[in-house]
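Shown here: the complex without one of its protein chains, the others still in place.
Letters A and B mark the chains as written, and numbering starts fresh at 1 in each.
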Amino acid sequence: MDFGILLIQSLNAFQYGLLLFLVASGLTLIFGIMGIINLAHGSFYMIGAYMAFALGPAVDRWLGGGFLATLAVCVLAAGALGYLLEAAFFSYLYRRNHLQQVLMTYGLILVFEELRSILVGNDVHGVPLPSWLQGSVPLGGVMTYPVYRLFISAVGIAVALLLYWVIARTRLGMMLRAGASNREMTSSLGIDVNRLYRLVFAAGVALAALAGSIAAPVSSVYPGMGNGVLIICFVVVVIGGIGSVRGAFLAAMLVGVVETFGQVLFPSAAGVLVYLLMAFILLCKPEGLFKQG
Amino acid sequence: MLNRLLPAATLLALAAFSWSGSDYYTGLAIKVMIYAIFAQSLQLLVGGAGLVSLGHAAFFGIGAYAAALLSPESGAAGLWWLLPAALLAAAAYAAATGALALRTRGVYFIMVTLAFSQMAYYVFHDTKIGGGSDGIYLYFRPELSLAGWMPFDLGDARSFYFFVLACLAASWGFLALLRRSAFGAALAGIRINEQRMRAAGYSTYPYKLAAYVLGATLAGLAGFLFALKDGFVTPELLAWEQSGLVLLMVILGGMGSLGGAVLGTMALVLLQELFQSQALFGDYANHWHLPLGIAIIALVALLPDGLAGLPAQLRERRHARAAAPKPGAAPTHRKAAPARLPIQGEPHV
Partner (left out) sequence: MNHALTRAALAAALTLAAGGAQAADKIKVGFMLPYSGTYAALGNAIENGFKLYVAEQGGKLGGREIEYFKVDDESNPAKAAENANRLIKRDQVDVLIGTVHSGVAMALAKAAKDADTTLIVTNAGANAITGPLCGPGIFRTSFTNWQPAYAMGPVAHAKGHKTAVTITWKYAAGDEAIGGFKEGFEKAGGKVVKELSLPFPNVEFQPLLTEIAALKPDMVFTFFAGGGAVKFVQDYHAAGLDKSIPLYGSGFLTDGTLQAQGDSAQGLLTTLHYADGLNTPRDNAFRADYAKAYKAQPDVYAVQGYDAAQLMQSGLAAVQGDFGKKEDFRKAMRGATVDSPRGPFTLSAAGNPVQDIYLRRVDGLENKVVEVAVQKLADPARGCRL
């Protein structure tokens, strides 16, 4: 592989990793702060993608907005959905043990997939790109790199920085960290922990939905798209350390590199490599790359 | 006393069912029996040793693939070596992966078992070892012939039914005996409080590993029977959805008992049949995942001790109502929520 191709493959790995990070960050926050194993997180990704497809024309007609407006609507709608879901369903999961959480959210996946089938049908759909995001940047002699993939990477980096700033440098972040380490004490200090959890959950759902709606033009919108993402994201979260956004970022990059180069260098072993990576890391550092405290 | 009779009664009823006259429903019963073996093998881990594995389907699949891959295309293999080979394959993978996985705990253990089963899945899905994602055939069921005499022919539907039933009875009996043995008591101790067991001088790791390998071997048996049943094996047998499904069967039935695992299996299989029935739901039967998902959520939420624990739950409810005269009285004593696995971490960047 010559140097130019190596660079391009690295770019591919980086972009894929950032997309994974978008989904995984929501999962690690929910997992880390509320201690809920949520298998339905992949469904939120799917919901985001389907919203991008279904709401695009509506946003265009009634709000006069384009692609970015659709993205914003998807994120807000998903956040609202997350808020309601937490109140209606997930808040009951705190008291349950992990086994029950796994199984109840497993049932939730079935429900979401089927609702999607009833509401939107089973066809595969494409989501069109606005003209300012189409086109490609020439890289090397033969190949061009799609501008949209650079856009995805940019959004990923922006979200990463935003998350860092919120968690490390704002009062909200401080409350989150407090609520995670000691729920009773925090609430006795007058902070409404229930509302806090609801916000975090909504944010997690919004992040996953953002990833889905951003990926939709590239990956198409199709039934079952959530399941593939789910498992990989759990791997990312566990490798990175549960509750660690920094860990999720690093792990997502690692997984991106392994998957991308694995596909090209060892196509038949590619699927196995990521799991080998996870097993290896867990055996060296049983709690992931970044532990708490 | 009732608890002793119920397993025997169940097995007898299953035996009687083989004369029900419907080819399709006896096929369904065979499926229930095979999955019951699978669920019981997981119950040994979850309800016995307290090890929650989300990768148990790997051993099921390995048993199935061993049967399909080692059977020749043009004739029947010998049961006397095919069955042990399949069991050995499953046990070997469990020994190798269990030795590593059991060094982790809690949710990390869950994830590592998931990782190892996904690895096995991808080996069968992406490489030329199996038939890839489309699966492979098993053309002839193995036969047992002792110097020319065949005590039974697995190609015959009824003989196969009773062979599966015999395997269920054997594995059920074995697991029940195991529970009552010193080994089973040690496992229970480990499940309840591993620290204490270690303080008492037990080296818990070999016990856990032994349980893990035993559970895997029985899962391999179930997989072996599955391959024989339809003659068709696919990588989906190792997928995490399958691991989730068998975990569901164990919890639905009540993870505390072997009979519960059987009950949970029956319930889930029948629920699936019910919701898919076009006779009852007409065109809506296409969307059968929806009522199934809702049913799963409801059952897990409302029956924390599973179906097997339902009589006890109702009894408690009745006693509580009789004992608490005033409204607003302190809530009745409920079993303490099972200890949460320690995974909470504060979010940090």
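One rule holds for everything that comes next: contacts are C-beta pairs under 8 Å (C-beta built on N, C-alpha and C of every residue); 3 or more make two chains touch, one makes a residue touch a chain.
The structure displayed is predicted, hence computed values, not measured ones.
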Practice problem: Taking the full complex into account, find the residue in A:Ala58, A:Leu76, A:Met143 or A:Met185 that is in contact with the omitted chain. | Solution: A:Met143
Self-check item: Among A:Phe234, A:Phe261 or A:Phe290, residue touching the chain not depicted
Solution: A:Phe261
Quiz item: Just one of B:Ala39, B:Ala101, B:Leu237 or B:Ala308 touches the chain that is missing; which is it?
Solution: B:Leu237
Practice problem: Extract the touching residues of chain A with respect to the undisplayed chain. | Solution: 1-2, 5, 8-9, 12-13, 15-16, 117, 121-126, 128, 136, 138, 140, 142-146, 148-149, 218-220, 222-224, 228, 259-261, 263-264, 267-268, 270-271
Practice problem: Write the list of chain B residues that the hidden chain touches. | Solution: 10, 13-14, 16-17, 20, 22-25, 27-29, 31, 122, 125-126, 131-135, 137, 229-232, 234, 236-237, 239, 242, 266, 270, 273-274, 276-280, 285-287, 289
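Simple rule for what comes next: only the chains that are shown with their structure count from here on.
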Practice problem: Compute the distance, rounded to whole Å, between the mean C-alpha positions of chain A and chain B. | Solution: 32
Quiz item: Which residues, counting only chain A, touch chain B once they are in their complex?
Solution: 28-29, 31-33, 35, 37, 39, 92, 95-100, 102-104, 106-111, 113-115, 117-118, 163-164, 167-168, 173, 176-178, 180-181, 227, 231, 234-235, 238, 241-246, 267-272, 275-276, 278-279, 282-283, 286-287, 290-293
Quiz item: Okay, in this complex, where on chain B does chain A touch?
Solution: 46, 52, 54, 100, 103-105, 107-108, 110-112, 114-116, 118-119, 121-123, 125-128, 240-241, 244, 247-248, 251, 255, 287, 289-290, 292-297, 300-301, 304, 337-341, 343-349
